[in-house]
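Below: one structure, written as structure tokens.
Complex shown without one protein chain; remaining protein chains in place.
The block that comes next holds subunit A.
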Amino acid sequence: MNGVITLVSLSVIFGAMLSGFATFRLTGMRLMPHFASLIIAFILTLASLFVNNDLVGYLAIAFQIITPLTICPTICNILKTQFQNTGIYSAHLALMGMLVVLALGNLVVF
């Protein structure tokens, strides 16, 4: 795996955790599966930087792809029912979008 892309992925995930926490605080506890998946992705990506094991690398990529997908039902509902408030989700959404692209990049160069 390309160390540079992984490092960028890690920073995006870390940023996503912070922005996700801000939106999570604002809207009540309602993104649990997504947040759990994001934390696992962070741990696995961090581990893949130090552990030279293919399984850890593939798991990290899998979670980097799964995590943005877990937000889809929630974000669809928000866009439908609370669109005037969607600005507060935009930072987190942007990082989720970047994470998918970086995950695919990780997969290609693996």
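Everything that follows uses one rule, which is that contacts are C-beta pairs under 8 Å (C-beta built on N, C-alpha and C of every residue); 3 or more make two chains touch, one makes a residue touch a chain; residues count from 1.
The rule is short, and it goes like this: contacts and distances are computed from a predicted model.
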Chain left out of the displayed complex - its UniProt protein name, from "Succinate dehydrogenase/fumarate reductase iron-sulfur subunit", "Pyruvate synthase subunit PorA", "Probable membrane transporter protein" or "DsrE family protein": "DsrE family protein"
Residue, one of A:Leu44, A:Ile78 or A:Leu102, that touches the chain absent here: A:Ile78
Which of A:Ala22, A:Ile88 or A:Leu107 contacts the chain that the document leaves out: A:Ile88
Where the unshown chain meets subunit A, residue by residue: 26-30, 78, 80-85, 88
